[in-house]
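Note that this complex is displayed minus one protein chain, with the remaining chains in position.
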Amino acid sequence: MKPISLALLTAGFMLANTNALAQQAATDKKPEMAPTVDRAKILVAPGVFGNFSTYKIRPDYYKISNAERKGAAAEVLAVVEKHKDKVIVDAYLTRGFEAQSDFFLRVHSYDMAATQAFLVDFRATRFGMYSDVTEQLVGMTKALNYITKDKSPDLNAGLTSATYQGDAPRYAFMIPVKKNAEWWNLTDAQRLKEIETHTLPTLGNLVNVKRKLYHSTGLDDTDFITYFETADLAAFNSLMLALAKVPENKYHVRWGSPTVMGTIQTFENVVRILSISN
Amino acid sequence: MKPISLALLTAGFMLANTNALAQQAATDKKPEMAPTVDRAKILVAPGVFGNFSTYKIRPDYYKISNAERKGAAAEVLAVVEKHKDKVIVDAYLTRGFEAQSDFFLRVHSYDMAATQAFLVDFRATRFGMYSDVTEQLVGMTKALNYITKDKSPDLNAGLTSATYQGDAPRYAFMIPVKKNAEWWNLTDAQRLKEIETHTLPTLGNLVNVKRKLYHSTGLDDTDFITYFETADLAAFNSLMLALAKVPENKYHVRWGSPTVMGTIQTFENVVRILSISN
Amino acid sequence: MKPISLALLTAGFMLANTNALAQQAATDKKPEMAPTVDRAKILVAPGVFGNFSTYKIRPDYYKISNAERKGAAAEVLAVVEKHKDKVIVDAYLTRGFEAQSDFFLRVHSYDMAATQAFLVDFRATRFGMYSDVTEQLVGMTKALNYITKDKSPDLNAGLTSATYQGDAPRYAFMIPVKKNAEWWNLTDAQRLKEIETHTLPTLGNLVNVKRKLYHSTGLDDTDFITYFETADLAAFNSLMLALAKVPENKYHVRWGSPTVMGTIQTFENVVRILSISN
Amino acid sequence: MKPISLALLTAGFMLANTNALAQQAATDKKPEMAPTVDRAKILVAPGVFGNFSTYKIRPDYYKISNAERKGAAAEVLAVVEKHKDKVIVDAYLTRGFEAQSDFFLRVHSYDMAATQAFLVDFRATRFGMYSDVTEQLVGMTKALNYITKDKSPDLNAGLTSATYQGDAPRYAFMIPVKKNAEWWNLTDAQRLKEIETHTLPTLGNLVNVKRKLYHSTGLDDTDFITYFETADLAAFNSLMLALAKVPENKYHVRWGSPTVMGTIQTFENVVRILSISN
Partner (left out) sequence: MKPISLALLTAGFMLANTNALAQQAATDKKPEMAPTVDRAKILVAPGVFGNFSTYKIRPDYYKISNAERKGAAAEVLAVVEKHKDKVIVDAYLTRGFEAQSDFFLRVHSYDMAATQAFLVDFRATRFGMYSDVTEQLVGMTKALNYITKDKSPDLNAGLTSATYQGDAPRYAFMIPVKKNAEWWNLTDAQRLKEIETHTLPTLGNLVNVKRKLYHSTGLDDTDFITYFETADLAAFNSLMLALAKVPENKYHVRWGSPTVMGTIQTFENVVRILSISN
């Protein structure tokens, strides 16, 4: 196995015969502030890049030998290990829930190029080579915009005091959200009011559904990527119905499409399960 | 044949070299309340998960030997047998009716992960490996929302007193329904009124069309999955026209797309019919 | 050649190891009223099922030997012969007119399961196996709804008195039509008025364009399948422009998509033409 | 090379074993009025059929031997030669401009079945067999509808007096146009006024952009196919901006999708250029 070095990926070294390219951009600087990744911190920090990708195994994967497929998980884990200082990877099994994918990945980093380096390496593994990417969304985390201590103290207290009390989540959902021009042309005060109306009926579900928000305007063809984890699908359905019943829903031009549902798994398990055939 | 064990699928066991993953979710709990499946009960209970998937056979299936294809049905039935305590499977032949599929499956369970475990095993069979999933929708059953004894006693009586009197159904339809933000922003009373208007003209078809409703908001890119069985296609067409002619129809953003029509078959028959070639 | 027997297709015989399936629907009844098909009668009768499918030949068809392709037409005709008591088949060559297909089939029967049995057998022939289904629409014929002797006597007289006087039609068109919720929420009287307005300017084209209507609401993702035959493409274009210029057009959410145009051919000719290569 | 004979394609000869088909339509008449094609005349006559098709070469074309690919152009030209009494063919190279195609063809004839016969023969050549059709639109030419000497004398004079004065055109564009029901429900006088408003600002571009219009309502999923040739892309962009800025634009439901741009080439050159690989 010869994984691509991060240096090759992010550095634009010029060989003699490429001088003619007069390359416009220098890419040889690695951002110096990128800290080693700490899972507990990166999952709550603002300014973190989130990258969601869904994959479908090509049928010819099952035509290579069982032996080769048995080695697939170890090869993937080695790539995860190699990049562990830069990226955090979560894996989910979607086969049986989604037509467009068999699994999906969520990758966090402080540097989007580091995420790319990991994903390029992953795609160069045997398992990655037999996986077609079917959806790819990027976003970043930010501090709360609307329901802050200053702007909306009561709701902020509600949001911050409630904690998840359910069983360990077994299911995750990734749902993109895009809003129309009317939404973005509202005043800040008007949007705050809509978000307050949206937040109130969902406080009750903080105990049984975990949520995380990524901002994507301009970075991708969506404004937000919403991510959920739960052990209770009925509670999740109730939460989503509550969100459908507020006026903010009228500003949605995309809510889902796709809605991606998976079971939360180790990456190793995802690879092993999808590598088995008769 | 080495089917994937349910344990491997639902348990997130960590091998030494995966510790680095710092897996966020523990998935090692099997829900303890999941009862053994009783077909008569599960088809009428609330809180049941319904999973609909359509499949198209890849052309290269017909290039493997006749002998291999002859064994396909037995292999599939063994997977059904293995999971029979957890899931109920219905199969339908769509070839000749649909461009996007050759057959579809309806799977019921009390635990969506058990449904996934079955479908992953099915896809690992020879027949499943040569089948591309072309649509996949998930939902769950609930108690009646609107036409209850309390809220709408007359219509409730009409709904509950009528029973199917036609010949054994030969055809099934799976039709997703999604409603717009205006619908969900109506008051409960307004929605009840629309559903009453929708229910009245359809009571007459209870004798010749069976119906079943699944709720999907947030679980998938649809709000409902409607399922029908009939022996009388003209009666079914009349029922659907009656539903088109009520104001509720104005709130639909998806009604079909796809409409999936199949003949009701044993799973074995579906596999056998689709495994024959010259 | 071992075509699939109709018995296997429509009968749900249970083998020992499938008892566990607890199959919900009995499919072992063949409808007893299905008469032997008489082309002259079935093309004018109400209650007849129409099935339209378009096909694209896969490129690898032309990699099998010329000898094998030469036998393709006879094999297809044998399937037509086998089912001739149940179904009537018309074939059209679309190559050169359509990007999504090379040919299309129109199948009529009194029993949709018989149509399925034929199409399943067709797909099991060499030619059928190398044909990808790219569109599939089902509908049924009904007695006139609006322009009846009672409701609209003058237009009814116009419709029934005019007969096609052109050359033998060389071209056929299949055009799906779907109407919006506003249309279906009009009163019967309002819809009658719109249909009268629609009918009047088209009476003149009865002499040079043949038409046939199939109803599909609920059976498929369209409300109607309209079918035309003509020898005069300019006359057909004029007819369609007349239909575009009436208010009814404002209620269309689908009119075409696809519009399928083909030359009217024998099925044998379609197979032979598409089986030739250098 | 055994090209399909026109007789086989357009004549519905019945072999013994096809009598059972009871073919509805006789197709054995060749229209008697079809004249031999004269390029100068057919490009300005009304009642001419225009057929536009775009093609993408499949990657496996480049896996056959260079020798085979070298013979491709001659084989294609032989088919053109064979049909030269019936059809006129223009070819355009789109690779580098379009994602969906590598080349496109424009075929003119007085008989659409003759166009089909040519295209079927073309698809049976080596080059045609490795080309996937990705778009196909049909239409016909008509005499001017609106800007006639009678209805709009000044604009008609402007249209007919201006002539193309630019360099020999190097680029061609094919752009479909579809109008909504509101447009078609305008009165003739209203549509005339809109077309006058549309024509005036475009007179100035008659000197640097050639235009040709095909009518397609009912024949295909578009109302018009607009075709342009120019040596001056900036002038063409200006012309299209002028057309965007008139009220008629508000009635468009399709304008492009696709916009197909190609360089004007000999058919031989198109085949030769696309047949080269390392």
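We call the chains A, B, C and D, going by the order they appear; numbering starts again at 1 in every chain.
Here is the rule we use: a residue touches a chain if its C-beta (ideal position, glycine included) is under 8 Å from a C-beta of that chain, and two chains touch if they have at least 3 such contacts.
Quick caveat: nothing in here was measured; it's all calculated off a predicted structure.
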| said: By the document's own contact criterion, which visible chains does the hidden chain reach in the full complex? | reply: A, D
| said: From the list D:Glu68, D:Asp154, D:Asp167 or D:Glu182, pick the residue that touches the absent chain. | reply: D:Asp167
| remark: In the full complex, chain D touches the hidden chain through residues 39, 43, 59, 62, 74, 77, 80-81, 84, 88-90, 93, 95-99, 167-173, 175, 229, 233-234, 236-237, 239-241, 243-247, 249-250, 252, 256-259, 261, 263-269, 272-273, 276-278
| said: Suppose we count only contacts with the excluded chain; which residues of chain A make the list? | reply: 1-2, 4, 8-10, 12-15, 17-18, 20-27, 29, 47, 49, 51, 53-54, 58, 75, 112-113, 115-120, 123-126, 129-130, 132-136, 138, 140, 181-182, 184-185, 215-221, 223
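Keep this in mind: only the chains that are shown with their structure count from here on.
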| At the interface of chain A with chain B, does the proportion of residue numbers present on both copies reach over half, so same, or stay under half, so different? | different
